[in-house]
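Just one protein chain is left out here, and the rest sit where they should.
On to chain A.
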Amino acid sequence: MTRHHALSAVEVDGASKHFRLRHTHSLKERLVWTVQGRNRTDDFTALHPLDLTITQGESVALLGRNGSGKSTLLKLMAGVMAPDTGEVRVRGRLAGLLEVGAGFHPDLTGRENVHLNASILGLERETIEERFEDIAAFADIGPFLDTQVRFYSSGMFLRLAFAVAVHTEPDVFLVDEILAVGDEAFRAKCLERIELLAAQGRTLVVVSHDLPLVERLCSRGIVLEHGHAVADGPVSTAVHRMRAAG
């Protein structure tokens, strides 16, 4: 075994994911489709067996067109789905932001949602209480904190959701397209915060179609095509490849 001077943060070990798309759900549909001689299912491999190691402190971009398997890979890393073959191993606390505000409930107040969401992302009660002021200050939504989230504007909603996410200070941070939204000033604030997390030696895995953003945040780029990793190297090379492919 080779020894690394830095520990791995994420190890993808022969992980693959395969979906069976069912066209028929009820018995009646099944019968009709069978009689008509149509295929009731379509097989689709989202991710072919993949090996990948991300070391601690690395910031990695997953690039590729829609349907190339990058979101599937991110979901496997987050543990939202289990791979069909192989394993994905992660060291330390992981926060997967596959969507901003997932886990926010419209009937709860902003304050309650902060507690719920931070807890879902793995924070202990004491830590949440400790960081609550910081989160509130970062979101900067003033008196709306004690209003039900259903009455928030979409901007306010995003601010609060971002605020919680960036304050969870995970060891491994997975980000899927979340920076595509929000107003310019707030977006800059979020980017700064994420850069700070990276500077603190935390591991970052980003899925984004925003190439300039990816170049700014990441040092390593992995390009996926049809569920295969076709390039893995410095982010500039990967971005260049994406630009060339149009």
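Rule of thumb we're sticking to: a residue touches a chain if its C-beta (ideal position, glycine included) is under 8 Å from a C-beta of that chain, and two chains touch if they have at least 3 such contacts; residues count from 1.
By our rule, contacts and distances are computed from a predicted model.
Per the UniProt record, the absent chain's protein name among "Transport permease protein", "Acyl carrier protein", "Peroxiredoxin" or "Cation:proton antiporter" is "Transport permease protein".
Only one residue in the set A:45, A:119 or A:237 touches the chain that does not appear here, and it is A:119. The omitted chain makes contact with just one of the residues A:69, A:96 or A:110: A:96. The set of chain A residues touching the chain not shown comprises 7-8, 11, 19, 75-83, 87-94, 96, 98-99, 102-103, 105, 107-108, 112, 115-116, 119-121, 124-125, 171.
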